[in-house]
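A protein chain is absent from this complex, but the other protein chains hold their places.
Right after this comes chain A.
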């Protein structure tokens, strides 16, 4: 990790960052409270994003289930977001997937639980009056 990883341009010349700075700037500026960003902060954020992508990918692969198959799946990335404290901020945008059938049973159970609550409330009202 300590080495500075450099991308390569078409001419074979080495570049500091491979992500497009213009796009990084657009994303940074989409945050309403940010007024201006100097070039060094922009370059550093782009570089940090590259390191982040490398780290998220290697972490998910190492802790994932597809090492035998040499595969990285969505569930590995979603698990990382759920289980690692550092990647916790991703949990909302990388939800764990569940089967539709399982989701429907969950919904059904919740509905039944709510109905029970309603029944109880009705009982309370009955006793109250």
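What we mean here is this: contacts are C-beta pairs under 8 Å (C-beta built on N, C-alpha and C of every residue); 3 or more make two chains touch, one makes a residue touch a chain; residues count from 1.
The rule we apply is simple: contacts and distances are computed from a predicted model.
For the chain that does not appear here, its UniProt entry gives the protein name "DNA polymerase epsilon subunit 3", which is one of "Ras-related protein Rab-30", "C2H2-type domain-containing protein", "DNA polymerase epsilon subunit 3" or "AP-2 complex subunit alpha". If you put the missing chain back, the residues of chain A touching it would be 1-5, 7, 16-20, 23-24, 26-31, 33-38, 40-41, 43-45, 47-58, 60-61, 69-74, 76-78, 81, 85-87, 89-90, 93-94.
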